[in-house]
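Heads up, this is only part of the complex; the chains shown haven't been moved.
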Amino acid sequence: MTFYKDKPDEECGVFGISGCMSQPAAYETYLGLYALQHRGQTSCGIAVNSEEADIFCRKGMGTVPEVFGEAVMDSMTRSHPASCAIGHVRYSSSLEAQQDSTQPFVMRYAKGSIAIANNGCLVNADALRQNLEKDGSIFQTDSDAELIGHLVARQRLLKGTLEQAVQAAMPMMEGAYCCVLMSRSKLIAFRDPRGQKPLCLGKVGEAFVVASESCAVTSLGGELIRDVEPGEILVIGKQGVTSISTPKAEKGAFCVFEYVYFARPDSIINGLGVHEARYNAGRQLALEQPAEADIVAGIPDSGIDAALGYAFESGIRFAYGFVKNRYVGRTFIESDQMAREKAVAIKLNPLAAEVRGKSVVLIDDSIVRGTTSAHIVENLRRAGASAVHMRISSPPFLYPCHYGTDISRDDLLFARRQAAEHIRLQIGADSLGYLSIRGLRKATGSSRGICDACFTGHYPVEAGKSGDKFSKKLERL
Amino acid sequence: MTFYKDKPDEECGVFGISGCMSQPAAYETYLGLYALQHRGQTSCGIAVNSEEADIFCRKGMGTVPEVFGEAVMDSMTRSHPASCAIGHVRYSSSLEAQQDSTQPFVMRYAKGSIAIANNGCLVNADALRQNLEKDGSIFQTDSDAELIGHLVARQRLLKGTLEQAVQAAMPMMEGAYCCVLMSRSKLIAFRDPRGQKPLCLGKVGEAFVVASESCAVTSLGGELIRDVEPGEILVIGKQGVTSISTPKAEKGAFCVFEYVYFARPDSIINGLGVHEARYNAGRQLALEQPAEADIVAGIPDSGIDAALGYAFESGIRFAYGFVKNRYVGRTFIESDQMAREKAVAIKLNPLAAEVRGKSVVLIDDSIVRGTTSAHIVENLRRAGASAVHMRISSPPFLYPCHYGTDISRDDLLFARRQAAEHIRLQIGADSLGYLSIRGLRKATGSSRGICDACFTGHYPVEAGKSGDKFSKKLERL
């Protein structure tokens, strides 16, 4: 019996800091990566910029505390008390995650050294790589970050400054990217013209920070300044921050799933708090998919924000429906040894006192197969719930994502083939309701340029030339 | 700069299962210990009862997933597919936690082998140990569990059955204890006559379970049958469960701090859900310590239950005030490397969108020094809160606990010497209010025999003969 994930996976977070005086930049980066850990737990790395020596980089498999223990951090901050650093956390879906693809990459070329890290997915990576290879480029990984590093370095050999090289390279790159790039003298951040992945600028003390999410800025005690604009290049050096604009796309394509699931609730993206967006979605869901019930409960942690909104809008009492086991980290509970229900219950135990004899509106932010949901519903019933009305604060997934969100083809086919009624039966809920696409757009601010192709199939870019990952993915489906 | 804990620490959880057929008993015990992990992360152990071979025990330093990896568990369940097992999770406050005191203990004596594990603290341990030593007993640790094992074994040499030996030993033991004891043929559980620590009986499939908290029963998909009574001995064997009553104390003395902080919200103790008790305390707190505010927020995870109650009673909106970093496990963030505010913010970041410009009622379940609280209040203000009214859903700690709750003498003296106003200033809150003792009693059901000596100084037993831990502790203060 295979076990299907119920959530798609995210693909990385980036962090960069410059002008850090009171703390070693490596240490602030370490803390910033902690705050971004939800974006990837497969591997992580930090590169620091020492003006005296070469860029120093340390990276490894595992979470931030696993890779950067106290001894490692001590030695790194002592030997490299740099004021500038970049870092990366990475998610990898491959079973045998390759250590080689751990970021940042440090690259030495004719003009010196750079370190680079990226969040995103280029749809024309294969074509770009082939072109570069024709000119003699040699790659050591499949990583887009290495590829972008090559593109930029090539341009730098032709053009003046590093930022001009970035500016020249960007039009070649199709797809989603948010890069932090560091040379000996400056930190450069740039975001794709559609702004598909989040990237923001903040200030922590006297230092400037760029990060995938603002939670990494505020967790460090800093303040969010603004998002990096789609197509914008930021250059951060001794003179402060300089901005270079490159053409934005006509239509923005910010990944709606950041609001739905990926980002942390305390992050603010495009002026909208992630918690607020989810709360709004919950309110909207209450209007679209009302239910007769005694309490509203959210599945921790993903469904809590929307559950509060649903409760507010519906007037049904919000209740603390589950206790999440704080200690269940890397366990083998999910292996085949035991029934799945038990694994689910060990992680998430219904609060019987709250649900016994009650009709429950159960909120989650998204659902793929519903395998886990089915066990949660079953456990709720065993704890005494008289009825369970499942409400999802986003529409069903129906289309593959080409920009880094990892949902399996099987899961999508499943969702497409099954009628909602079928899924409801499988979950075992008394009723099942999804938020509409219109509702989701309303919750996240309809005027903003958002990509919701995974729900609608309206991709921000047409499928490209043969050989692209993009086309291959479409073919595969 | 020293860092003071803001919470007392708990001292252990026990688990026992008998009659387990569909799963190896060791595996169910492993899951049960997971559910009790909040009661102790220093060390843990599992002893299984194989009728063919001797009792097999495996234990080590660390959490359940650290000690029992998949390979260890596989080998244990394969080599010992027993139907009966006991387990233990332990908290130790000593810096150099002694591996020897890891439980369960396996003891071989004239009548065979037993394994034993305990949650509690005997106040006459020194006197008992001296008496046993006069008769030739040899101890290898300072553990009460080893001591109780000796007491029971001695009685067993004099009297008939193992349960009769337990019955004979119990009147000798002063203080708090909840033991699980296993011989080749049966599982015995017994609880002190004042019922100071929690212990319950449940059913998981066809097996009977005893556990410190009912969350370990329901997490396994089982049902809580009832609490083990103060002074009760349960004998669980092939014939099912037999109960032996020994005299209860005139006055029960169940530790109120289990309701306040220790136990998991989904546990039910003495018929009252822990979440419910905390919710009640929050409601009562709203009546006793009202505040003018826009939102009510709880400090995760400890203040959430009471915050919901406070919000309900006061009519002020409950808001999700903080995001707790799920990945901050064993890190060195708390070391001296950085300002404490930063460490607090990395773990608990205020949700700016919810608190900006708002007057906040901030709820926590208890407070010792308030060092962490001060940082939380500061972070809330930086996130834009216009006012912070701190409310504590229990009274101030003023007296030491002799039964296992670990609060330092310095912290108690601090609490005693400082006026509430002084503490408020230190925390930096606009106002500070505690729940009254009467209020707490109301929240937890006034008629029940509860020990709240840490708040009131009314101990369930007078200080004993010289040499007792108890007297020594009083003297020290």
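Order of writing sets the labels: A and B. Residues in every chain begin at 1.
Note that in this section a residue touches a chain if its C-beta (ideal position, glycine included) is under 8 Å from a C-beta of that chain, and two chains touch if they have at least 3 such contacts.
Everything quoted here is computed from the prediction, not taken from an experiment.
Trainee: 2 identical chains shown; how many in the complete assembly?
Mentor: Number of identical chains in the whole complex: 4.
One rule holds for everything that comes next: only the chains that are shown with their structure count from here on.
Trainee: Calculate how many whole Å lie between the centre of subunit A and the centre of subunit B, each centre taken as the average of the chain's C-alpha atoms.
Mentor: Distance between chain centres, rounded to whole Å: 37 Å.
Trainee: What part of subunit B is in contact with subunit A in the complex they form?
Mentor: Counting only subunit B, the residues touching subunit A are 23, 27, 31, 34-35, 37-38, 41, 63-65, 69-70, 73, 215, 218-221, 264-266, 268, 273, 275-276, 301, 304-305, 308, 312, 317-320, 322-323, 325-333, 335, 337-338, 341-342, 345-346, 349-354, 379, 382-383.
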